[in-house]
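The other protein chains are all here in position, but one chain of the complex has been omitted.
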Amino acid sequence: MHSYSSPIKVGVAGATGYAGQELVALLSRHPHVNVVAAMSSSADSAARPMPRLARVFNGQLEPLDRDKLAGVDIAFLAVPEAAAADLGASLVHAGVKVIDLSGAFRIRNDEQRHRWYPATHALPAGAAYGLVEHYRDNVKRASLVACPGCYPTAALLAVLPLANAGVLDASAGVIVDAKSGISGAGRTPSDRTHFSENHGSVSAYGVLGHRHVAEMEQEIGTEVTFVPHLVPLDRGILETIYVKTAPGTTAERISDALHAAYDAEPFIRLTGDALPEIKHVAWTNFCDIGWRYEPSSRRLVLVSCLDNLVKGAAGQAVQNFNVVCGFDERTALL
Amino acid sequence: MHSYSSPIKVGVAGATGYAGQELVALLSRHPHVNVVAAMSSSADSAARPMPRLARVFNGQLEPLDRDKLAGVDIAFLAVPEAAAADLGASLVHAGVKVIDLSGAFRIRNDEQRHRWYPATHALPAGAAYGLVEHYRDNVKRASLVACPGCYPTAALLAVLPLANAGVLDASAGVIVDAKSGISGAGRTPSDRTHFSENHGSVSAYGVLGHRHVAEMEQEIGTEVTFVPHLVPLDRGILETIYVKTAPGTTAERISDALHAAYDAEPFIRLTGDALPEIKHVAWTNFCDIGWRYEPSSRRLVLVSCLDNLVKGAAGQAVQNFNVVCGFDERTALL
Amino acid sequence: MHSYSSPIKVGVAGATGYAGQELVALLSRHPHVNVVAAMSSSADSAARPMPRLARVFNGQLEPLDRDKLAGVDIAFLAVPEAAAADLGASLVHAGVKVIDLSGAFRIRNDEQRHRWYPATHALPAGAAYGLVEHYRDNVKRASLVACPGCYPTAALLAVLPLANAGVLDASAGVIVDAKSGISGAGRTPSDRTHFSENHGSVSAYGVLGHRHVAEMEQEIGTEVTFVPHLVPLDRGILETIYVKTAPGTTAERISDALHAAYDAEPFIRLTGDALPEIKHVAWTNFCDIGWRYEPSSRRLVLVSCLDNLVKGAAGQAVQNFNVVCGFDERTALL
Partner (left out) sequence: MHSYSSPIKVGVAGATGYAGQELVALLSRHPHVNVVAAMSSSADSAARPMPRLARVFNGQLEPLDRDKLAGVDIAFLAVPEAAAADLGASLVHAGVKVIDLSGAFRIRNDEQRHRWYPATHALPAGAAYGLVEHYRDNVKRASLVACPGCYPTAALLAVLPLANAGVLDASAGVIVDAKSGISGAGRTPSDRTHFSENHGSVSAYGVLGHRHVAEMEQEIGTEVTFVPHLVPLDRGILETIYVKTAPGTTAERISDALHAAYDAEPFIRLTGDALPEIKHVAWTNFCDIGWRYEPSSRRLVLVSCLDNLVKGAAGQAVQNFNVVCGFDERTALL
């Protein structure tokens, strides 16, 4: 863990996207942070004001400037993965710590990464996968933190304690049925994100071919069937996860594995039988996890939910930042 | 009223927009209609399928073909006003009756029309303003019917009986505060129609400068202050209309004027004190009108609502068509 | 098939619920039907007007009257299952054909039925399960038609052709993840149906314990894991169905089985790779079915969707009615 003099100078590349705006808002209320650069690579940034941030962020939005960014203590990247791959590598090389929100640095296996993220490079030395609750020690000494994708965050937080405890029947695979708010599709208008195409509707997309599968399979080590759906709301993801347990698994064993993993974690709330709902996590950094289990059939249904722009993006990034800097993990997040 | 042999051959120009699709659906269930041409002028029409119309409309979508369109009995135009202005004039010239859903032929005063619809021409002989409930006789013998705009339809149906009865204090003007679903903004994606920009939000637009004002003022004959708002729903408009009555106006007088105008109308439902709601008119051709009146202050608040794609567009067009052809006005609309 | 003189006298018990209102609306536009009785058992029916049905249904709402109901040709029951069980049995006994929308007559196995619907009785002779596309002949000669539940309708229409063709790996079970609009929860206010608890949220309920499981397992003959979710919309269900195919199953085999079952069906639309969306079936009697298949892993994902109040309730009831009476099945439904 590096030692910085407070306030820490941070820069944000990609400040006008939904995750970028959320990041600027969270960092603006962080008592130990000075946002010295909020940059947007989009040519039209001047034409896309950020009225939500008025009186919250008092700095100026500016065009992306690599040199200026190289002068900060810690840089947050909320840009597409091709840009992040280049920018992240050069910043690490310049000695700037990087917290990346894109998919550029999540997949360690080169073949898998190139399949899903063709424009990216091998991970730099000291890169950590920023699922804090499971890799906190790696994050503390990382040169670059790859924040997990929104869908993998919800799925892995629910499944990893069980996989690690040997409770799952790995041969049966894991099915993740995700329901996501539409802010996850970003700020660029399209037929898919048009209001009238989504109001009163639900649609599946990326069936059996979403790139977040690679990230989930990397961490869980078993086949993952993943189907994301757009549901008519703005912020939040709820995942319903279907697994089979190993023979002889009791309800206690499942509960114990989850509680052992998370009772001391500030942002994981286990709801047990009372299943979580998006409404309770929206606009927060919490991931809520509940489950129902039928021992006779060894069917286990987990429900995991979070806000895709907070715990699934900007909030998790700030949580990683807090770990990197040695602050209380909850700073600016409660 | 012209006499046609059944089924009547109709064509639709602009079949892939939201109003156009609604029109094709309604005409497909009309027992006396044969949709011989469903045309789209958009280059990308092939890339924008109409899954909602499968098994409903069994014809083929085709590119806009003026010659073919000139061969139908009655042509519906659901294209932007510049295209409608040209197409409408040439079809009338060719002896085809036209039902136009655009703004091209709504404003009789040339100066006003050019101000709001610069690319349009003088109205052809025999053009009628298709507010059936008030101009049915004109519509019957029209060469071209200009269907009213969605906002003016709701406002005029509420206000005209009172203006005609001399019940309004014209010097006070009319204030129309409209809440509209987002399908009214059409099918083209934009920042303004992006899901995440509208979910959980309300926004005003076109304040004091919306072109539907000219249409309302043409019919009411007094100053109209009009502010439309986007509300997070798909279909429907609710207008809250603030007027002052002439001195001495009683509650009975108001009620009598409205009931005299509409008790025999199949698509106007007066709800009196029980104010109408969008939910009750969505997916129907009804316009529901309610009101509250305080005689001591002469303040009258009218609430008028309809489905912008049906009574505010395609349904009203079919109602006009039924009048032109001499069918029961309710055909295909109940 | 019985022969009736037109128009057929029908009665509706439970006309004020959401499905009941939809039923009255559909029957009111049916050219061969006379709705002679629209009854509500709820004490407060007078206090719950049906503004949506004004000018659509011109009869009067009246309290439930068994004797009057026994005088109709065909009775529709849209009341809770305990009331439907009693009423249905007595009407059949009186020679009135019954179309029941409740769960009272869906489960043939007495033990299963009593477990999930305790207040019901053995099925009367001549009862048919009204999934028209699969049991049309039974429906034609039925004394009573038990309309399938909304969730089973969507699931069975997708899965039955594959189960019947021997394409499924039955040992792997069937997982049905359903996303439902909130009208499915009925018209009675509760914490669960409160607007602010659902807007911007998704919630799972009835995990591993919903009574529609019994109905699905009865028809499919294998273990069904079913998790319904409430999503923030009014009308519509989308089900994502996860199955494994039998070894050697090709993509063609799957496609052939579905097309053989449904190409001649007026209300089933196969969308293939272009997955269906609720928006395209809302307010219609269609069930749209699409799928994606990965032969190497034998993972098949089906997506099935319908409007829970139409194809999942009132529309399917009218479709059954049309079959019983020998009308074109599409009458009043297109």
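A, B and C are the chain letters, set down in written order, and residue numbers restart from 1 in every chain.
Heads up, the rule we're going with is that contacts are C-beta pairs under 8 Å (C-beta built on N, C-alpha and C of every residue); 3 or more make two chains touch, one makes a residue touch a chain.
If you're wondering where the values come from, they're calculated on a predicted model, not measured in any experiment.
Screening A:140, A:269 or A:298 for touch with the missing chain picks out A:269.
Checked against the hidden chain, the listed residues B:197, B:215 or B:329 yield one contact partner: B:197.
What subunit A contributes to its contact with the hidden chain is residues 28-29, 49, 51-52, 54-56, 199-200, 266-267, 269, 271, 274, 276-277, 279-280, 283-284, 286, 288, 334.
Although one chain is not displayed, subunit B still touches it through residues 175, 177, 179, 181, 197-205, 207-208, 223, 225, 227, 229, 231-236, 238, 240, 242, 275, 277-279, 282, 292, 294, 297, 299, 301, 303, 305. Mapped onto subunit C, contacts with the missing chain fall at residues 18, 48, 181-183, 187, 189-191, 193-200, 232-234.
We adopt the following convention: only the chains that are shown with their structure count from here on.
Averaging Cα coordinates per chain and for the whole protein, the chain whose average falls nearest the overall one is C.
Across the assembly, subunit A contributes residues 181, 197-200, 232-234 that each touch 2 or more other chains.
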